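Incomplete set of chains, arranged as in the complex.
Letters A, B, C and D mark the chains in the order given here, with residues in each chain numbered from 1 onward.
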Amino acid sequence: MTEKVLMSGNHVIGEAAVRAGCRFYAGYPITPQNELTEYMAGAMNKLDDGTFIQAESEIAAINMLIGASMAGARVMTSSSSPGVSLKQEGISFLSALELPAVIVNCMRGGPGLGNIAPSQGDYFQATKGGGHGDYKNIVLGPASGQELAEVVTKAFDYADKYRMPVFILLDGMMGQMMEPVVFPEFRDVKTLPERPWKIDGAKGRPSQVIKSLLLDVSVEEAHNWKLFNRYEAIKEEIQMAETYKTEDARLTVIAYGTAARIAKGAVDRARKEGLKAGLLRPVTLWPFPEKYIQETAKNNTEFLVFEMSTGQMLEDVKLSLNGSNKIHFYGRPGGPVSTPVEIFEEIKKHYPE
Amino acid sequence: MSETVFSKPKYLKDAVFHYCPGCGHGITHRLVAEVIEELGIADKSICVPPAGCAVLAYDYFDIDVGEAAHGRGAAVATGIKRVLPDRVVFTYQGDGDMAAIGTAETIHAANRGEKITTIFINNGTYGMTGGQMAPTTLAGQRSTTTPGGRTPSRDGNPLRMSEMLALLDGPVYIERVSVTSPKNIRAAKKAIKKAFQVQISNQGYSLVEVLSPCPTNWKMSPVDSCKWIDEYMTKTFPIGVIKDNTENL
Amino acid sequence: MADRKKGKIKINNELCKGCYLCISVCPKKIISVSDSLNHQGYYPAKSIDDNPDDIKCTGCAMCATICPDIAIEVYRD
Amino acid sequence: MTTKTAFAGSGGQGVLSMGYILAFAAMRDKKNVTYLPSYGAEVRGGTANCTVCVSDEEIASPVASSPDFAVVLNKPSMIKYEKLIKKGGIMLINSSLVDGEPTREDIETVKIPANKIALELGNERAVNMIMLGAFAAKTGVTSIESLIGGMSEVLKSKKAGIVELNKTGIEKGAEYALNS
């Protein structure tokens, strides 16, 4: 472990990616994630085995990733909401082609051009699959600079282990905010998992193909179920969430990312006021940590879902509880950053008699 | 005892082409396979096929193949080549794939001077999807989306992608050929070979545009299709070298 | 005449798709259409250079060069 | 009652229009019908086929995993549909183009020398109508009259000669089928 540094979320992602062995980055500028693109420009070009490309578009970037990942490199791209929408075809291809890749969405206010303020409006796109076909991506929603550094490393490892794209979902404020961070050590790229399936010229082996065109319906169906079963396994293996003062909570706030930080402040306030509030903070947004939620639900608490959107994760909470506990919702779409006081008021409002 | 003067090249698999009778894809596939064999680069070549009739190229070429989404071949090839600079990476793309949806990726890869090679099959139509207008469809030419013939004022003009690319600093070698006669086919093979040599010698971006018959969608016999290319298509798309900055090949 | 190279082609019936480009380019006009369908449902091309005393084929391989389906092999002695 | 019929052959043999005319004729008879052509990449190979369902009830699936009837115009199609056709089903074969016949015992096979008949009519382009006529006569999926009526309406834009030719084709096909 190295020493503490003060860094913006965007820079943290970049540095953590380099340390995790990322050697190919392609991206296209968009606020509020430009610092990440700029960081990678510097970092990749410092390495003699690193590539940085400022692509002509988000579409070109995601398709460059497809090529670089096929060729065996650990790859990353980043963008913000509108740019991520443009990557959806490519993301569906990455998923179908079973290619490891890390995709960062530093969300801004939408829909449309919207604004550059922090938002959580792209949850559905990331977790349900904004592209076509039956596929899922692992989606990680960190809430601090330090956690960012850690999930970036995880993201690259998951991508390789499960051969699929992994999303890091944060909002503009997390990308811009500086916090103290301690980074993991540099990974030697020679120690990274082998990729026997990669496309690097048929030297000393039969030629091989990476493709997603499966005209034979039975082959395509089998491929779909193969992916489906992998997703089911992942649900078992990697659900992650933080629980805070939930043991005896009568009202448990469920929030991720920036919203969760604010909620935590609100929970502390509530506790000071003698209200048994708690926080359940999903870290994996897909797979959604339903185990944690069902566990917490047992101490029959009510839930307050707080999102910086009109209510998207809310659906996954409902699906996890399937009617077992009462759910309240509070949302702020389009960019406003709530204060802990504001959420505390919501807690009071919904606190069970 | 008799010697074999012509037979199937080594790096084509045994699969029967799914192409229609008289389709230029088959001829061009063979030329590419012959060139790969002659240059001895089969074990370091990577093909990026298109979405288009040639999408099944991986059933035919016996080398590593990585699929690209429709139009994104140049971007995918860029990714592969940057990670593996000593491999020979080429895209094989149709006119819809490269000159319509892939316009930006193609132009910018060429402008970056990516050291990749593109085999650009200009058959003036969207073959795979059933004969819609392509950017390269001639003025007046019928297609399923221009039933009365392409009307430039409404449908746009035939797009000369190779000439546009030649204007950029990145490309080193661009030639337009056709596969309508044994003579033209031999010239086409020479061009393809040169394009690969440009990449092997690390000189930059190279492209060969192949005027290629699509009898099915042109609704002509294969023989007439070749005549039509020679007589009409070459008026808008003259064959020959369009740009050549190669050094001592 | 005596020292003129003799050629011979072999057309693979099942690969042939009956495009007849070979027929159109053969300088010796010694390729024609066979009258039975192959399994792909085409009438394949066939060599009619079958007079052993007067082989016309020069083995120039023009037919094979233009054959989109690599259905023709060419031999020479 | 629902019947499902597959028409198959190589492109250009008029396979799709056979199916379309059948569906159209049945529609005019107030039947529920669906017509499903093969589409996309398959076409490349040069084979074509379509499935026509005719029914008095709503038609659930337009697909025929095992059709009641099959009309095949080339050998690959015969081989393919021999495997699929339903037990007790009927296969009509254009024996002018297809040598050999199905080995299955549990289906009825009807051989129609359609090209030969067409030549007698003086026009090879009648082949598919001859097969269609034979099909209708053999299976009763639709009457010869409505078939002719449907055909004439479908081709009303075409010149009368064609319609006449097709009409005779249908009749001759039916005639042959019944007398064989």
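In this section, a residue touches a chain if its C-beta (ideal position, glycine included) is under 8 Å from a C-beta of that chain, and two chains touch if they have at least 3 such contacts.
Being a predicted model, the structure only gives us computed values, none of them experimental.
Although the view holds one copy of each protein chain type, the assembly as a whole is A x2, B x2, C x2, D x2.
Basically, only the chains that are shown with their structure count from here on.
Subunit A and subunit D have CA centres that are 56 Å apart.
Remark: subunit A and subunit C have CA centroids separated by 62 Å (rounded to whole angstrom).
Multi-chain contact residues of subunit B (touching two or more other chains) are listed as 19-21.
Looking at subunit D, one finds that residues 41, 45-46 touch two or more other chains. On subunit B, the positions that touch subunit A within their shared complex are 42-46, 48, 51, 55-56, 58, 61-69, 72, 75-84, 87, 104-105, 107-108, 112.
Residues of subunit C touching subunit D in their complex: 17, 37, 39-42.
Taken together, the subunit D residues at the contact with subunit C in this complex read 9-10, 45-47, 74-76, 97.
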